[in-house]
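Structure in structure tokens, see below.
Only one protein chain is missing; all other protein chains are in place.
Each chain gets a letter, A and B, in the order it is written, and its residues are counted from 1.
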Amino acid sequence: MSGGEILLDVEHVSLAFGGVRAINDVSFNIARGEIRAIIGPNGAGKTSMLNVINGFYHPQHGRISFHGKTRARMKPYEAASQGIARTFQNVALFKGMTTLDNILTGRSLKMRRNLFWQMLRHGPALAEEIEHRKFCEEIIDFLEIEHIRKAPVGTLPYGLQKRVELGRALAMEPTLLLLDEPMAGMNLEEKQDMSRFIVDVNQHFGTTIALIEHDIGVVMDLSDRIVVLEYGHKIADGTPDEVKSDQKVIDAYLGVAH
Amino acid sequence: MFYREVGQFKTSYAADQAIFPIRQDRIGLALILLVAFVAIPLLGGEFLIASVMIPFLILALAAIGLNILIGYTGLISLGTAAFMGVGAYACYKLSTLFPQVNILVWILTSGFIACAVGVVFGLPSLRIKGFYLAIATLAAQFFLQWCFGRVGWLYNYNPSGAIEVPGHSLFGVAVTGPSATPVTRYYVVLCIVVAMTWIASNLVHGRIGRNWMAVRDMDIAAQLMGIRLLPAKLLAFAVSSFYAGVAGALMVFIWLGAAEPEAFNINLSFLLLFMVIIGGLGSLLGSFFGAALIHILPIIVRAAPNALGLSVGSATVEHLTYVITGALIIFFLIVEPHGLARLWQIGKQKLRAWPFPY
Partner (left out) sequence: MHILYLIFVDPFVQMAGAPDLLVQTLWEGLVGGVLYALIALGFVLIFKASGVFNFAQGIMMVFAALTLVGLYEKGVPAWLALILAIGIMYLLALAVERVVLRPLVNQPDIMLFMATFGLTYLLIGLGEFVFGGNPKEMPVAALGLPKGSLDFKILGGLVSLQKIDIAAAVIASAMVAGLALFFQHTRIGRALRAVADDHQAALSVGISLNQIWVIVWFTAGIVALATGIMWGARSDVSFALQVISLKALPVLILGGFTSVPGAIVGGLIIGIGEKLGEFYWGPLVGGGIESWLAYVLALAFLLFKPEGLFGEKIIERI
């Protein structure tokens, strides 16, 4: 699918915390409709890269264009309203709320009724609430989490929490979905389920996906193109086959004999 | 056995999204309202209405306001009493400047004034969190209380430094001042509290409530959902202060009849905090439970020695109230950190399974 319209373009981005350079002059792009993986050893700057993309960190150098629009400093909520959704490495659900409420929160931006109607919870506000409930139910069906709809997410097992988090991101109907280690800490079966959801999201909803994952097998199977980072530098970029045979990548992962 | 939703199928999302989806709960609510609106005024004595029910409802209203801030949005405030004071003094100023206007209008307007002051003191909440914010709200508490005592304009340069409520009537019936009967005052408070509880319930069950809880549970993730922190937090401060302001105005106008700045001191803020915590963070019902417990407990402690035939000095009773309140707070935190509201839920769950253990 590469070669299509460029959805997100990262150009020469550098990010430093004090003296520590987390990302050093990294450029890559994400085409509309593809699954793009970002891999690399721990501390390579992968999560920082996602944080830059959705506006949580502001890079010192470089530019990021999304939808062809270049932006300077963007706030996280602006990223959200432009259609960038995301899941987190350590599940970042709203622990005191139910699964359904968590997913409904993802619809927050799409709900327009003002304070007055919210206070009455009748007429338009209620109609809106129910309309979005319907949408969320579709996501719940899709992710097969009907049985935990009304359960507080804090009590759910880890694998299900990851799934609810994906559901919450999907509820935003994102153009670009950033997944930060969606399969970390999962067993084989859960990984298979999650892989299936990711592929389905990509194909059915046409959502573009950027994915960080350590399980190389999963990455090679799922992704269309892969960026490899090491110590904040980009060391390789290409299709799974190209990356697999790249000497720098092999060195980074297996170590080099000195 | 009696409390079971078996056979109640929901055929629409509207029914499932209702605030009381279970029929028994709706019946229970109707019964409570019936008791509050009919039984208590008919059967209750003056003591029950004037010294138990009116303060209880007013404190519960303030506790709801605080619960919106702490329980739903996760912003700790130790300055609720000051915002109640803003409501009270605003209502006093407005009703003495324009005595011909309906007093209910002024009570609600003073809520909005408290709301504005609350937003100003809520501004730091964007940068500071948790306990730091709690301490920052103490600035509001002490500064505002100082204003009530020092700015003569606020209490109309009354030599006693106190505010005294003039008589007001509503549709020809006295609702404030010495000529108002307890039952009339009770109805005024009850109507306002019921209406505002209903509104609070609507808010917390909709988009706004979910945004608040999202900010409370994980503010970073909330931002990435497109929720803007400052507006969400300020709205919580605004709504919370509105409730506190109305409660403060009611406290002076309907309950006490007169007040000094000391009435809004930090101890009241603490008591409200206890109500919210003991009742249950993030539960409107809990605010009522907490207010009931904290308000009624001292009444019982005071009455107990007489009932037992002991003579205990009033100072001793005061000290015992402190001891018992303190012990109860620790006790409840250990037994059920999520408050009386959670106990209530567990009770309902047991009732659902009854007569089987689970």
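Basically, a residue touches a chain if its C-beta (ideal position, glycine included) is under 8 Å from a C-beta of that chain, and two chains touch if they have at least 3 such contacts.
Source: prediction; values computed, not measured.
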Legend entry - Selected residue (touches chain absent from view) among B:A14, B:I128 or B:V173: B:I128
Inset, instruction - Check each of B:A50, B:I76, B:V204 or B:A292 against the chain that is not shown and name the one that touches it. - result: B:I76
Legend entry - Missing-chain contacts mapped onto chain B: 70, 76, 124, 127-128, 130-132, 135-136, 138-139, 142-143, 145-146, 149-150, 220, 266, 270, 273-274, 277, 281, 315-316, 318-330, 333-334, 337
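The definition used in the following text is that only the chains that are shown with their structure count from here on.
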Inset, instruction - Could you please state the distance in Å, as a whole number, between where the Cα atoms of chain A are centred and where those of chain B are centred? - result: 41
Inset, instruction - Report the residues of chain A in contact with chain B in the complex, numbered from low to high. - result: 54, 56, 75-77, 79-81, 85-86, 88, 92-97, 101, 104-109, 111, 113, 115, 118-121, 125-126, 129-130, 133-134, 137, 168, 172
Legend entry - chain B residues within the chain A interface of the complex: 12-14, 16-17, 19, 199, 202-203, 205-208, 210-211, 213-214, 216-218, 220-228, 235, 282
